[in-house]
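The other protein chains are all here in position, but one chain of the complex has been omitted.
Right, subunit A next:
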Amino acid sequence: MANSIMASSSKPLIFLSSNQPTRLPQIPKFSKLPQIPKPISSSSDLRTKTLSFSSATVKSLALIAAFAPPSMAEAMEKAQLFDFNLTLPIIVVEFLFLMFALDKVYYSPLGNFMDQRDASIKEKLASVKDTSAEVKELDDKAAAIMRASRAEIAAALNKMKKETQVEVEEKLAEGRKKLEVELKEALVSLEKQKEETIKALDSQIASLSEDIVKKVLPS
């Protein structure tokens, strides 16, 4: 805790430890900082105003303070990097406000909305799986209907085939009968003609034989 960091702006950021008092007078051009030598004597009451860090940070800061050139100290006096003040609690309050406001405006409403949407999408997906079973049933029904209709059609075809066959056979039989009758008629008429021609020939034979006899036998 020999080295500390100042909290207020009007005072130097870093003052050197009390066991190195000889270094301070070497710092040139302190026209801006007349109060620099004083803190060494009154460092005990200044320490009460300072903020302290853990040992690692203090060591590194002590290194910077011990080995930095005088101009560095001057710059650090201007530049207060570790200047803790009321800004810190104000930022805490602002952050908490932002957290609650964003929760009201953003995280909760949009999160709930997204969760609901996820749930509804999952439901819809599940219902889609159910209809696939229905589709299967319908498919089966359709196949059954197709089979039944095919059987019907086959039966009808067979019937038609039989009917037409019977008709065809009937017609064939008729045709055969007609043919047979015509054949018989034709045969009968042929026989008649045959007999007629034979008769005609017989009569001609008699005349011919008479002619032959007349020619052969000289009269």
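The working rule: a residue touches a chain if its C-beta (ideal position, glycine included) is under 8 Å from a C-beta of that chain, and two chains touch if they have at least 3 such contacts; residues count from 1.
Note that contacts and distances are computed from a predicted model.
Colleague: Would you mind picking the UniProt name of the chain not drawn here, from "ATP synthase subunit a, chloroplastic", "UTP14A small subunit processome component", "SKP1-like protein" or "C2H2-type domain-containing protein"?
Modeller: The record for the missing subunit names the protein "ATP synthase subunit a, chloroplastic".
Colleague: Among the options A:Met99, A:Ala119, A:Met146 or A:Val166, which residue touches the chain absent from this view?
Modeller: Counting the whole complex, the residue in contact with the absent chain is A:Met99.
Colleague: One chain is left out of this view; which of A:Arg117, A:Lys162, A:Arg176 or A:Lys214 touches it in the full complex?
Modeller: Once the missing chain is taken into account, the touching residue is A:Arg117.
Colleague: On subunit A, where is the contact patch with the chain that was removed from view?
Modeller: 8-9, 53-54, 57, 60-61, 63-64, 68-69, 71-72, 75-76, 78-92, 94-103, 105-107, 109-111, 113-114, 117
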